[in-house]
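Just one protein chain is left out here, and the rest sit where they should.
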Amino acid sequence: MKPLRVGIVGATGYTGSELVRLLHTHPSANIEIITSRSKEGVCFSSIHPAFHGIEDRELESKDALRDRDLDLIFLALPHRVSMQTVADLGLEGPKIIDLSGDFRLRSAEVYESWYGTEHVAPELLEQAVFGLPELHRDKIRGAKLVANPGCYPTASILTLYPLIKHGLIKTKGIVVDAKSGVTGAGAKAKESTHFPSVHGNFSAYGLLNHRHTPEIEQELNRATDEEVQFLFTPHLLPVDRGILATVYAEPYEGVRSDEIAEAYRQTWGEEPFVRLVNQPPSIKSVRGSNFSDIYSSFDPRTGRVLAIGVIDNLVKGAAGQAVQNMNLMFGLDETLGLTQGPIDP
Amino acid sequence: MKPLRVGIVGATGYTGSELVRLLHTHPSANIEIITSRSKEGVCFSSIHPAFHGIEDRELESKDALRDRDLDLIFLALPHRVSMQTVADLGLEGPKIIDLSGDFRLRSAEVYESWYGTEHVAPELLEQAVFGLPELHRDKIRGAKLVANPGCYPTASILTLYPLIKHGLIKTKGIVVDAKSGVTGAGAKAKESTHFPSVHGNFSAYGLLNHRHTPEIEQELNRATDEEVQFLFTPHLLPVDRGILATVYAEPYEGVRSDEIAEAYRQTWGEEPFVRLVNQPPSIKSVRGSNFSDIYSSFDPRTGRVLAIGVIDNLVKGAAGQAVQNMNLMFGLDETLGLTQGPIDP
Amino acid sequence: MKPLRVGIVGATGYTGSELVRLLHTHPSANIEIITSRSKEGVCFSSIHPAFHGIEDRELESKDALRDRDLDLIFLALPHRVSMQTVADLGLEGPKIIDLSGDFRLRSAEVYESWYGTEHVAPELLEQAVFGLPELHRDKIRGAKLVANPGCYPTASILTLYPLIKHGLIKTKGIVVDAKSGVTGAGAKAKESTHFPSVHGNFSAYGLLNHRHTPEIEQELNRATDEEVQFLFTPHLLPVDRGILATVYAEPYEGVRSDEIAEAYRQTWGEEPFVRLVNQPPSIKSVRGSNFSDIYSSFDPRTGRVLAIGVIDNLVKGAAGQAVQNMNLMFGLDETLGLTQGPIDP
Partner (left out) sequence: MKPLRVGIVGATGYTGSELVRLLHTHPSANIEIITSRSKEGVCFSSIHPAFHGIEDRELESKDALRDRDLDLIFLALPHRVSMQTVADLGLEGPKIIDLSGDFRLRSAEVYESWYGTEHVAPELLEQAVFGLPELHRDKIRGAKLVANPGCYPTASILTLYPLIKHGLIKTKGIVVDAKSGVTGAGAKAKESTHFPSVHGNFSAYGLLNHRHTPEIEQELNRATDEEVQFLFTPHLLPVDRGILATVYAEPYEGVRSDEIAEAYRQTWGEEPFVRLVNQPPSIKSVRGSNFSDIYSSFDPRTGRVLAIGVIDNLVKGAAGQAVQNMNLMFGLDETLGLTQGPIDP
């Protein structure tokens, strides 16, 4: 089979550079073009010096996408810009994997209430498939537009889904206490992510109304007739990469410890990128890799379930998952180009 | 008034050196002796080079304590060693502030079940006062033996107590998701606290059975007739100092947002070292200081209370609180020697 | 004596907040006013949450300085803005300590060539005293305008001066390999100081032409008839505070190891804030304090002198040194308000 011809739209952010890192060693995909509005004409490696000698190509205008006979376009753009770009490109040409939040929510109204802006392509929402392979593998295979999940949702859904699908926990009163590395906040310098503000520091932020909340609820609600409702509290960790989600839930009366473990095994036991672990996982154990490590336990003293999930927010939480989706969309082995082990220590 | 004559037993750990830092600028206390079993005869500053020129005295044997006409002895020792030392010293001479866990629990049985060792001085337990000034100020004033609280308990109790005392939350199903800097694990090098194991990393540890659990429950139970039961999950932050506790609880039906804020104001409004803040607090905002910053809110969507408290684990969580207790025990202004502002950034 | 009445101009940067931290516990100085152009009317503690309850005053306009009967004004401003402010205030009223680079160089021409801008108050340059007390204590006592040294120069000069003054090293071919924490780059968020750019990272910057070079040369040249010339290479450390300068020099033929040690003892032996240490110093051993720790040695194998100096760039490298200068200018004990020990760990 000829290698896939792919394009990347948006080169200055972290998801863009991480896509380049992963696609660079992918055996069945070639990057044909990388575009950037703000840095057109500049070399990719002059923005990202780590790629010197690896990816030195000049960034182009989006207009050049049409001439490259592409199979697939990755959009590594801010939300709003991304939906407009999808609307412009249409779904008749190359398939699209959108890494922004613009096509993750099925309802334009919900989108508008959480993102505070009108959706410009609501008619495409129902064609978009939520790109979490562990939940939607079959639909992803046939999709023209994949909405790659957010980093917090990936970690949260993978950690909670088995408990809800198997009807083991009450769907109200769930707590997701999440902690993310700073790359999750993007490549743009801000006061809150200035090095001296974060180093040696730790705090919660975006309390009670983080945009990833409806995305998590939407996906968990697919697994149950009950309405899932949880409190999501993100915190900023003084590390570059990694998300850890600590989840607390109340099991239904009579649920046993072994049923919990069994639910995880049945749901994720065969997944190539989910590892069920016996010790509390650490974010460095998945750094640079597409793995999600998940731990679960039951506390008899308080009668609560405690589950912990970790991912690398830029890999399983963004670019790696996008490549996993690409593999599915084109009938490749799902793990192709994603077998690098974690960088630890 | 003559300055207090104080001794410090245990010089090699972090609580020992932090006591020296704070007492060095205390206007009404002089360190007369510092002892160490393992480093007798060695200069304090050769173990702690930051104290070069500040505290160069030679470490002595515990036997020398008797000759110094001391008013107060701080014990900065591991548990087990500490209770034996208290038993040896007795309570007839200098007053004692014990920074270990040995006298914090009122029941020898509870102690033995969580610490896995027999208590050698159970008869002294009822004379020991739990040294959290915000709860036990009056008893501390008259105490001969103060059990200085643990770092996690200080943060957790200060964050939860107003809600329980005012009867606003259900006492079951409380979650304390706590995150601590590595100095909380002590000065001894271990594989789990080796720099490459912690840098860029984050994980939970000591799940479901951390020794600080009964200490928190004991103190919160004083405030209510209900039995308080909570799930306590500690995590290891890649920072040197600081604890942040994120607390989740279910309020009783009908509790209003303003009642929650009012409970905090009534309980801690006059406290010199508790700051009620309107934004989620960060650990660096209290670094090096004796402050505890506390934030609270109510989430109408999920009907849960969310409260967040931070301290510097070595100051308000250890040495600073010990100095605060000393001030109370000797009739000094409670804030004496503790007015340094936080080191931020 | 009545406490000094001081004002701080410039509240949003790190030197401004560090001045507040130190002056807050100074026994003989009261802050009467803090000004800010960009944040007039805002509370100091809403910009710097660590100061909640410590310094909540509203920031004022510079115009209000005249009404407060001040003894001293600290300027914590960017260069250019600072010299204009000094020109506007004049030297007839309150004394001034300028923490910018605008009055450190005696020659307006040298200033203009390194800073790339005209000096607007060249006539004041000769009245300005370079505020390194270890070199200019007497002149500082009588100064109306003190130019507080830069952080790199403070570390570099303290480390090199004894060798040059005692004529022990050749004044050409000196290497200063310097490493600074990120607060040295200021409080403004930039791409190069974005947390993910710095965490886990290390690199040199500003090669061959860092603005602190002429300041170091000027001061070292006072000590010798030879022309001092050195290569200064700054590096960015992934820490918030601290500078370490590693200095390499070639001694004159016949210079002995003990002469080197003796030169340091004679030059800095009585200094309250310089500690001569026998082990390579670390930046954390001075964190939060006004100390500079200096180590020196001679390598017989290569015939080179190696000396290492450390400071906290925000204290001895900025605000602490400014307070030390204030103490001198007003006849106070030089160490007043500066006796806090380092925060280590």
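Observations on the structure shown:
Note that the chains are named A, B and C in the order they appear, and that numbering of residues resets to 1 at the start of each chain.
Quick note on the criterion: a residue touches a chain if its C-beta (ideal position, glycine included) is under 8 Å from a C-beta of that chain, and two chains touch if they have at least 3 such contacts.
These numbers come from a predicted model, not from an experiment.
Within the entire complex, contacts from the absent chain reach the displayed chains A, B, C.
When you scan C:Phe130, C:Phe230 or C:Tyr264 for touch with the missing chain, the hit is C:Phe230. Interface note for the absent chain: among B:Leu22, B:Val198, B:Leu220 or B:Ile283, the touching residue is B:Val198. If you put the missing chain back, the residues of subunit B touching it would be 14, 181-183, 187-191, 193-200, 238-240. Even with one chain removed from view, subunit A keeps its contact list with that chain: residues 14, 17, 20-21, 24-25, 48-54, 183, 199-200, 240-241, 275, 277, 279, 281-282, 284-288, 291, 293, 339-345. Against the chain not shown here, subunit C presents residues 172-173, 175, 177, 179, 196-197, 199-205, 207-208, 229-231, 233, 235, 237-242, 244, 246, 248, 250, 280-284, 287, 297, 299, 301-302, 304, 306, 308, 310, 345.
The rule is short, and it goes like this: only the chains that are shown with their structure count from here on.
In terms of which chains touch, the assembly is arranged so that all chains touch all other chains.
Between the two copies, subunit A and subunit B, the C-alpha superposition involves a rotation of 180 degrees in steps of 5. Placing every chain at the mean of its C-alpha atoms, the farthest one from subunit C is found to be A. Separating the CA-averaged centres of subunit B and subunit C is a span of 36 Å. Rounded to whole angstrom units, the spacing between the C-alpha centres of subunit A and subunit B is 40. Mean C-alpha position of subunit A lies 46 Å from that of subunit C.
Residue positions 196-197, 199-200, 238-240 of subunit A are each in touch with at least two other chains.
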